[in-house]
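Every protein chain of the complex appears in place save one, which is left out.
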Amino acid sequence: MSVPESDLPPPVPADMPERETASTFRPVAEGMEAHINVYHPVLDHGFIAVKDYMGDDLSILQMARMSYGKGTKGTGDDRALLRYLMRHQHTSPFEGCVIKLHVKLPIFVMRQWVRHRTASLNEYSARYSIMPDEFYLPEPAHLAVQSSDNKQGRGATLSAEQARAVLDLLRDDARHSFATYHRLLNADEDGNRLDPEGVGIARELARIGLPLSAYTQMYWQTNLHNLMHFLRLRADPHAQWEIRVYAEKILEIMEAWLPTTFEAFRDYQLEAVRLSRMEMALLKDMLAGRAKPEDGERYGLSKREMREFAARFGEM
Amino acid sequence: MSVPESDLPPPVPADMPERETASTFRPVAEGMEAHINVYHPVLDHGFIAVKDYMGDDLSILQMARMSYGKGTKGTGDDRALLRYLMRHQHTSPFEGCVIKLHVKLPIFVMRQWVRHRTASLNEYSARYSIMPDEFYLPEPAHLAVQSSDNKQGRGATLSAEQARAVLDLLRDDARHSFATYHRLLNADEDGNRLDPEGVGIARELARIGLPLSAYTQMYWQTNLHNLMHFLRLRADPHAQWEIRVYAEKILEIMEAWLPTTFEAFRDYQLEAVRLSRMEMALLKDMLAGRAKPEDGERYGLSKREMREFAARFGEM
Amino acid sequence: MSVPESDLPPPVPADMPERETASTFRPVAEGMEAHINVYHPVLDHGFIAVKDYMGDDLSILQMARMSYGKGTKGTGDDRALLRYLMRHQHTSPFEGCVIKLHVKLPIFVMRQWVRHRTASLNEYSARYSIMPDEFYLPEPAHLAVQSSDNKQGRGATLSAEQARAVLDLLRDDARHSFATYHRLLNADEDGNRLDPEGVGIARELARIGLPLSAYTQMYWQTNLHNLMHFLRLRADPHAQWEIRVYAEKILEIMEAWLPTTFEAFRDYQLEAVRLSRMEMALLKDMLAGRAKPEDGERYGLSKREMREFAARFGEM
Partner (left out) sequence: MSVPESDLPPPVPADMPERETASTFRPVAEGMEAHINVYHPVLDHGFIAVKDYMGDDLSILQMARMSYGKGTKGTGDDRALLRYLMRHQHTSPFEGCVIKLHVKLPIFVMRQWVRHRTASLNEYSARYSIMPDEFYLPEPAHLAVQSSDNKQGRGATLSAEQARAVLDLLRDDARHSFATYHRLLNADEDGNRLDPEGVGIARELARIGLPLSAYTQMYWQTNLHNLMHFLRLRADPHAQWEIRVYAEKILEIMEAWLPTTFEAFRDYQLEAVRLSRMEMALLKDMLAGRAKPEDGERYGLSKREMREFAARFGEM
């Protein structure tokens, strides 16, 4: 009962809702409208699609300005005020924007995703319904050995031959698990028994042998403040590559949605750097010509911190 | 420097944004569009206005159906599925709807409102800006003595003469506090000194003598699941009347927004009743003719519980 | 490289911390002290252990009494006040109690558990470390066919022979997946290559073929208010049996921790029943002799609601 890859359903749902237009009095973000109900493929069988959103760059400013009342001058410049809010981490106005995504993703990615608790989500239920025969297989280019210096990362990629061997193993096992799943279910979606001689066990039990690479799907909704936190952690090089590709697609979507906020987010958060008390002390003395990066130990930096500091400031 | 009531600004902001229409691919709730940027007066100087929203009855169903996959039959009937979700407290699909309100309200009402923590809010800042000279005065009909049996409630209303005396006291004190506030500020919104001989203290200090009846305003945003929780508590007869009028206005708005969900909310939550283990036991025996309401003690009901049970089921 | 069952590590960690006693000024719940660092087996390789807790029955009352000030009489009776708080869903005082658990559980159970977002958790990381060779196998008595009337539940159990066949399938597949996992890792915990000819891929990739039945572990911490919500949902007959056994163990622990609160929780929440507006109307008329359960349709009950109502009140 194993499934030939060519028969797998396409990543994008066939019964995709049509894009219909309607009239609204709400704020509209033009760049985001182009994304509504558009399914972007991610990984081999996954996708991301914007189902709904609330707010735009201006609505963030509107919330902030109500708060300041008439008491602030010089907030007439929209871009400057947005950047000020981002720089000083005035988080409330950003909570006024909300995004609702439809995401299809491997279960092991989902398990990292749900660690972000300040969000609403609804997942496909394998207790009610049968899991489709879809599982994630890395592309050879992303198959790598364990990193030796980063306990949770990857090192060098495999040779073509090694990669083929690994993928064969993963593919065969996953197909085997799905075949067992169907044998245990012994039923179609409507509950009709397939093999009249056999028995079928409950869906909630039959699925326990499925691999972590199996695809699931969810609606996921969060506000912009929490979305940016998600992006800081998951679009980061330390994140597992398979969740990072989702985060990077969301970064693109965010840029289309809120262009000015996105620019400020990049400048003051994504590409900002936090320096410790000790790093600041060392840096000041370096600028005054009183110290060099290799003096870090005197300032209380650990060996690892010194390496990271040198990587940033050492080569000058 | 006290302010004649007739000079108070109208409850609805003069610089109310115009209602502008635009085109969107998002779900649109027709009944809610009529509310966008419409300011509804509440109390003597307060208001509620919908600034934005996300979702409609159908989008709740869409989330639920993704979750069930093809695994459920008989969910073709929209109304029946919505009622099923509400009845069984499947909360996730309701989180997919969001509302953003602009609310002007007395500070003592705000202090009850913020107890609902799962919401985003932005309040007018009395550190940045000067508080407008507006405070709440109850209408004579809502001036009542302390309830003798409900420790947090009101009893009989006052006579017209008594009410006038109370209102005079409250009004004079509030005006006096605002006059002191302005004397301490000694400045206009732009920071220009008013009395050149006098001194002015910081806004964050000058406001500490203002009364709890002073009006503030906020943007408040929450999802439908948390909104319904707010409504169950604050549209309840045990809530202070001054917050209840806000909750009741929101109930109206919710009905326009999500007519089918609202009906289910009323049937399975607002007007539903929770019976304890003991009440259920008593009730079953009453139906079997083996007990009467006054037997409650035998079933473990306290005197108070027996009174409440009798109020519900006793008169049959 | 498959693992004989007898070699599996025992459910309870070998390096269990010793129970050490110390002196504290904090509130102490005697019944809970007996649970600290005691590992209770759950399922075939799982466990639950209390690592820490905060609060007792009296500390709930202390919070409530501060709130009421001197304004309430008749709250001298501790048990009565606790029951009053539970009955009227005054949730804040219950949030003052906190529990921290160490739980070992199958991944498919973990995935249900994390849906409860208002909690803190730390999970074993399969990116840093190697997953132990442990997976869940149901006992024959819990192997059941798909329920025909409950889309997410189980029906009749299997015969001994059928059960054996199912378990053989599940066991063989899980062992096979773990064997592949080790082959892909080709390394021990310290990162030493096992087969010098072979290659080993990153831990975060090697694990994607492991089954959902594999065991993971976590520290999970939540306050009593959210714990009771968890218990209402997960100790319920509609919950999957494999999470229910964890919830039932926590119920036992809660009873030892907070005996008076537990009793109130059972009476006013766990075994309480919520009746809809329509059910209440029907019930009142039944008590007055004006209606029978089978008249439900007239009151707006659906067929399913009528069946459930009859199951509760019909047999009188």
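Chains: A, B and C, in written order; residue numbering restarts at 1 for each.
Going forward, a contact is a pair of C-beta atoms (placed from the backbone, for glycine too) under 8 Å apart; a residue touches a chain by one contact, two chains touch by 3 or more.
Not measured: the values here are computed from a predicted model.
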Omitted chain - touching chains that are shown: A, B, C
Per the touch definition above, residue among B:Gly31, B:Gly153, B:Gly300 or B:Gly314 touching the missing chain: B:Gly153
Per the touch definition above, residue among B:Leu184, B:Ile250, B:Leu287 or B:Leu301 touching the missing chain: B:Leu184
Option from C:Arg19, C:Arg164, C:His238 or C:Arg304 whose C-beta touches the chain left out: C:Arg19
Among C:Ala80, C:Ile130 or C:Leu169, residue touching the chain not depicted: C:Ile130
Residues belonging to chain A that touch the chain removed from view: 68, 71-72, 80, 83, 87, 151, 266-268, 271-278, 280, 283-284, 286-289, 300, 302, 305, 312-313, 316
Contacts of chain C with the absent chain, listed as residue ranges: 19-28, 33, 36-37, 51-55, 59, 62-64, 66-73, 92-93, 95-96, 98, 100, 102, 120-125, 128-130, 189-190, 203, 217-219, 221, 223
Chain B, residues in touch with the chain not shown (by the definition above): 106-108, 110-111, 114-115, 117-118, 125, 127-128, 136, 138, 143-148, 151-155, 158, 162, 166, 169-170, 173-174, 176-177, 180, 183-185, 187, 191, 199-205, 207-213, 240
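Please note the rule applied: only the chains that are shown with their structure count from here on.
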Self-contact between copies chain A and chain B, residue sets same or different by half: same
Per Cα centroids, the chain farthest from chain C: B
Centre distance in Å when chain A and chain B are each reduced to the mean of their C-alpha atoms: 36
Geometric centre distance via CA averages, chain C-chain A, whole Å: 28
Chain C, residues touching no fewer than two other chains: 151
